[in-house]
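Here you go, one structure.
All protein chains but one are shown at their positions in the complex.
Let's look at chain A:
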Amino acid sequence: MNQAPKPLERQGHRPWQRAEQALRRIGLSGRALVIMAPAIWLTVFFLIPLAVVFGISLSSKQFGRPPYSSLLTFGEAGTVQLTLHLSNFVKLFSDSLYVSAYLNSIKIAAVATVIALALGYPMAYFIARASDRWRNVLLMLVILPFWTSFLLRVYALTGFMRGNGVINNFLGLFGIDPLIMMQTDFAVYVGIVYTYLPFMILPLYTNLVKLDEALLEASADLGARPYRTFLAITLPLSVPGIVAGSMLVFIPAIGEFVIPSLLGGPGTLMIGRVLWDEFFSNTNWPRAAAVAIAMLVVVVVPIMLMQRAQSATVER
């Protein structure tokens, strides 16, 4: 057992050494390769499709396949003509349907985000303050709904809220007339808040669980009652969690299509449904593409705000 350790073979020990050398000859290092993989992925699956959609939004509707005009036309004597139709974007502003759909989407998403925050904050706080034994169980319960299909869960909500659903049957026991919940904005709020609540709780939890308990004790020690400690210490220090959670609810909620389709009524105007109708009912691809691009802008602005807020806290 006391044999001297074998000397390591220095040369050719790493099997990828040859490949490394070959790559270096054409100016590629390992670092560049690692960065290139996600860059290629994003280019192929995000940037190029986005450019295609943007291109379609600048074309005009026509019958046939594809159902939109080509941006480039080849004229006589080898001329190339680029035709950009801005009419789709102009229409978004001139037709009140689109404007009100956008405003309504933002309103529904914003209200749902506030409700999710109001529900999620105490839950996240409670989980973060729970004993180690319970914390994982409670977190598991938050994540558990993801194990069943989102579509199924939203559909199951109709069983609760419809005319002879669980809630109304229960109220009927006390002689209360059935409430109309389905096909209302109320049902959409319930659906969005229910679906996206975990996305609010998890970032809030990760923030609140890091909160140093000594800070709360120091605040109490200096004469602050619990509610004052919450307002002066806990709340300001959890702002990054609030911002992250709110964005994770707000952004998908704006473009939400399934929930308003299943739970909302004809009056629930949301941009996701308008988009769907333009694409599949009207087969107006250019208009639908313009709606999508405009929605992207609506969503990108809050993302940029979030990133600014987060880089501000990183500085701290």
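Criterion: contacts are C-beta pairs under 8 Å (C-beta built on N, C-alpha and C of every residue); 3 or more make two chains touch, one makes a residue touch a chain; residues count from 1.
By definition in this document, contacts and distances are computed from a predicted model.
The protein name that UniProt records for the chain not on display, among "NADH-quinone oxidoreductase subunit D", "Spermidine/putrescine import ATP-binding protein PotA", "Acyl carrier protein" or "PQQ-dependent catabolism-associated beta-propeller protein", is "Spermidine/putrescine import ATP-binding protein PotA".
Of A:Gly78, A:Gly175 or A:Pro236, it is A:Pro236 that touches the chain left out of the display. Residue in contact with the omitted chain (choice from A:Ile115, A:Ile167 or A:Ala220): A:Ala220.
Touching the omitted chain from chain A are residues 212, 214-215, 217-225, 228, 232-233, 236-237, 316.
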